[in-house]
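Just dropping this structure here.
Note that one protein chain of the assembly has been removed; the remaining protein chains are unaltered in position.
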Amino acid sequence: MSAEGGITKQIIMKTLVILSVVTILEIGVALIIGAYFPTFPKWLLNLFFVVLSLLKAFYITAEFMHMKYETKGFVFWTLIGLVLLVWFIIAMLYEGNSWLVNNSTWG
Amino acid sequence: MADTHAHGHHHEESFISKYIFSQDHKMIAKQFLITGIIWGVIGGLMSVLFRLQLGWPLEKFPILETLLGHWAEGGQIVPEFYYALVTMHGTILVFFVLTAGLSGTFANLLIPYQIGARDMASPLLNMLSFWFFFLASAIMFYSLFLPHGPAAGGWTIYPPLSALPQAIPGSGDGMTFWLIAMALFIVSSLMGGLNYVVTILNMRTKGMSMTRMPLTIWAIFFTAIIGVLSFPALLAAALLLIFDRSFGTSFYLADIFIGGEALPQVGGSPILFQHLFWFLGHPEVYIVILPAMGIVSEVLSTNARKPIFGYMAMIYSILGITFLSFIVWAHHMFMSGLNPFIGSIFMVLTIIIAVPSAVKVFNWIATIWKGNIRFTPAMLFAIGFVSTFIAGGVTGIFLGNSTIDIQLHDTYFVVAHFHIVMALSAIFGMFAGVYHWYPKLFHGRMMNSHMGYLHFFATLLTAYGVFWPMHYIGMAGVPRRYYSFENFTTFNQFDGLNAFISACAIIGFAAQFIFIANFFLSIFWGRKSKTLNPWNSNTLEWTTPLEHFHGNWPGEIPEVHRWAYDYSKPGAENDYIPQTTPLTEEELKEPAHH
Amino acid sequence: MAYLIGGIVFVLVLVLLYQIGTVFDLIAINKGQDDLYEKSNKYNALFMLGFMVTFLVGIVWSSVAYSDTFLPESSSEHGRLIDEMFNITLFWTGIIFFITQILLFIFAFKYRMQKGSKRKALFFPENDTLEIAWTVVPAIVLLGLLVIGVKSWNKVMSPPPAGSIEMEATAYQFGWIFRYPGADGKFGKRDYKLIDGTNSIGLDLTDEAAKDDIYTSDVFLPVDVPTLVKIRARDVLHNFYLPHFRVKMDAVPGIPTRFWFKPDVTTVEMRENMKDAEFEYELACAEMCGAGHYNMRRTVTIGTMEEFEKWLSEQVTFASLIDPDKYAMAESTESEMMETEMPSDSIMVENQELTTDSLQIN
Partner (left out) sequence: MSAEAITQKVGNIWGGGTRPFNVRYGKMMMWFFLISDAFTFATLLIVYGTLRFSADWWPEPLNVFNTIPGVHGNSYPLVFVTIMTFILIVSSVTMVLAVYDGHHGNKKGVIKWMVYTIIGGAAFLGCQALEWTHLIHEGLSLYFNPFGPDGLVTKEAVMAGTAVAGPTHFGQLFFFITGFHGTHVLSGVVINIIILVNTVNGVYEKSGDYEMIEKVGLYWHFVDLVWVFVFLLFYLI
């Protein structure tokens, strides 16, 4: 059985607080910037959201899904596959954008 | 005590739990193999039918009308049926024979045997994996008899052709059945794949470290990982396609005027489907070829009585191929309107695959160099595999180069390339595996060797006879998936060559019955092997008793002390040292290979 | 009945073959050999060698025999670039192919297990130098191919040069509609929702630029002038494929694609080169598009600029096809138009479909 000793109720509560705070931060920033700073660069805002979401994902995986307490080999073999998504995302977004450009330039 | 219990367990089994809903990996392997063989015959027969049309486009064959009815009016196959045939041929061979039939058989048979486990991690899931595959098979088979025919949009089912029943008759019910069958197939392959990965990672016997595993297991391991990670893309793509077909969404459809009306869908992209499809489709060809590579590595080493050359390099090259297989998918789409910049990146990534592939080829050749080669039928097919893999591999360098691909894309050159490198090689690997592990499948019975030799040389000659001339046709620019070339003066100058190809295909198909007869007759009449280990092999499966029972080894599972490739080791008594033999004093001192 | 008998005979032959094989297997064992491979080994090794010779000689012979059909003579500038790349790749991969195949079969023959021989295989599990060598050497060759490949790819896919003429090809099941921009040099707007029996590409006649757009049923292009082909599809995927010009690009409904090339051999010159008075450049579809996929032929004619302009002036406008009353034909009468428009081959039927309301698929 895996090292269940790792996680405690304190850690669970701490994670809950972190996730809540990050979510509220996201919503807050979205609302404030949407309402008061419409000229704020969209890409920067989106980057901010992406980073915060990845942070949330990290906490859910590490604490709730117990990954922090598994052996390194196990974490490696399970999560390494996700690396493949990086190029998938980049290539597809680039493609999507190029359809837009194609349609407006040659359509 | 353990022994008697195991046998007792064996006797408890009823017919149904032993032969039908069996949870024993050996029985499931046999089920996959036999289903795969049946599909192989059906898929092969389809290729004979459309080769008849391509080889003798103006001839009439009355027998076809007898057999196929309105699909071959007047003895000549109609275009709609021709396209249904090529579609189903591709689907059946790629997914049902070379994925399920190959991986399903050898993963199931070899994983528990070669890593020293009683069975798969979850025998129940394993059984379900087969039965989902069987269900998928049944549905796909039924679709062949639909009134409007099976799916006919190509095995790649590119929309809009596959999304619109108006576009081709097979895109109606035929396509629906195709999608249902493939959804079940994906579930089956997921259940199988999860089992294989987990069993290999978790259930190795004592001493069987990862770097002591036979290369078959390494290959199957990466195959399973590829399957687990790539089939979801097809699942997602198929779900979206189902929505486009049935609920009027526009993920893949845009600005279409067909059947006299303009469809409401706007904004979608057919290229999107191609991306998703090939995100599965390209790794899929490695799902097909990797197990064959593993089998061939094992068979070459055993029968050359020589350790596989560069064991670690082999593992790294499989790893490299696995990784690269996921990031090169768009090389199937250079001419699809892909962004040229992205295209050039895909070209670079694609060409890199040639490096690990070359390493593997050189390692195989180095393995037989200065060996002591025993030409069993399995060994013949393994050498045939290396030959076809080279022949098909080098043409990949042409097609991976997007500039050359402008001319070669969707010509017979492509057909020649992927049939030689993927279809032939994988089939050769499969044959090698069946001949080699037949005694393990069927209680120590051996297949008939001389029939095996005949089968091999007939297959090798006709295989090259079919696919080699296709390069020439393709280099002349003749497009694939043409029902007839008669309309084009540029394309219709190869009647003689096409007839030759068709003749080879028919002979080659007939030659496969030598194998089929050998396979099924040997179950009953095959010579019983004198020893447990007829090939003097090192791996663990040859230490199991001939009698099959659920649990593989009576008593304890043997402990492993060395890698699988100690053949002809200097100082050893025999030219093989089974993995179960403890290391000697001298061996402990020398730097371990692994 | 005959088929049944044939089937039974086939099965019996297989069973017989199996029995003969069994006899061979048993003889081999009875002769006191440990296993039956020692005897058959020699023959199999010889067969392997024989196969190699047959295979390689066959390859060389057939390559020579069919060499004049390899890559039909290129009639465009970038086509020769592609052919050159092809030949470079063929050279390098050819070397690798022959070396590896020969080594494979020679080793298989030479290192066969021999009767009575006490030779043992060499225990040779790894050698880092060799591994590095055959990783690095192919990598370098491939790098070279890649550099040339990327360069030519960028060249072929670059934006069309200034002074290009434009044409548009629209694919449908199963044929092509071509459009030239007319005197104003501009294509009019189109909308697929406007497509009907007469308006085959959905041309928007409210757009000024659309009124002089020219419809043609075959392609005519001037020699030595870069041409940009805008490629469109009306229903499913098609592919605009000109084998002699090394042009191939999918036609995708909803997404415009394009390809530019510079034809530099006229049809007349090509007829002389080929010594074939009937020769025509052909356009084909190279992306499976349905039951008539194999039938989407059109001819492509390359002529001088004067010939091109003369030809173009003889064609009709879309406007006159869509609304003959409003956009009366300037020069030719309707019957003459039909004559120039219809090619004299089997495609004719499909052209009629275009201008009538029988666009429905059965």
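Order of writing sets the chain letters: A, B and C. Residues in each chain are counted from 1.
Assume a residue touches a chain if its C-beta (ideal position, glycine included) is under 8 Å from a C-beta of that chain, and two chains touch if they have at least 3 such contacts.
Computed from a predicted structure; not experimentally measured.
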Chains in view touching the one left out: A, B
Among B:123, B:174 or B:469, residue touching the chain not depicted: B:123
Which of B:360, B:550 or B:569 contacts the chain that the document leaves out: B:550
Interface residues of subunit B (partner: the chain not displayed): 1-2, 5-6, 9, 23, 112, 117-125, 190, 193-195, 197-199, 201-209, 228-233, 235-237, 239-240, 243, 247-251, 264, 266-269, 272, 275-276, 279, 550-551, 553-557, 559-560
In subunit A, positions touching the absent partner: 1-4, 7, 9, 12-13, 15-16, 19-20, 23-24, 26-27, 30-31, 34, 46, 49-50, 53, 56-57, 60-61, 63-66, 70-71, 73-74, 77-79, 81-82, 85, 88-89, 92-93, 95-97, 99-100, 103-104
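Here, only the chains that are shown with their structure count from here on.
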Between A-C and B-C, the pair with more C-beta contacts: B-C
Intercentroid distance (Cα basis), subunit B paired with subunit A, Å: 37
Intercentroid distance (Cα basis), subunit C paired with subunit A, Å: 44
Per-residue multi-chain contacts in subunit C, two or more chains: 255, 257
Touching two or more other chains - residues of subunit A: 99, 102
Of subunit A, residues touching subunit B in the complex: 77, 81, 84, 87-88, 91-92, 94-95, 98-99, 102
Partner subunit C, residues of subunit A touching it in the complex: 99, 102-103, 106-107
List of subunit C residues in touch with subunit A within their complex: 230, 255-258
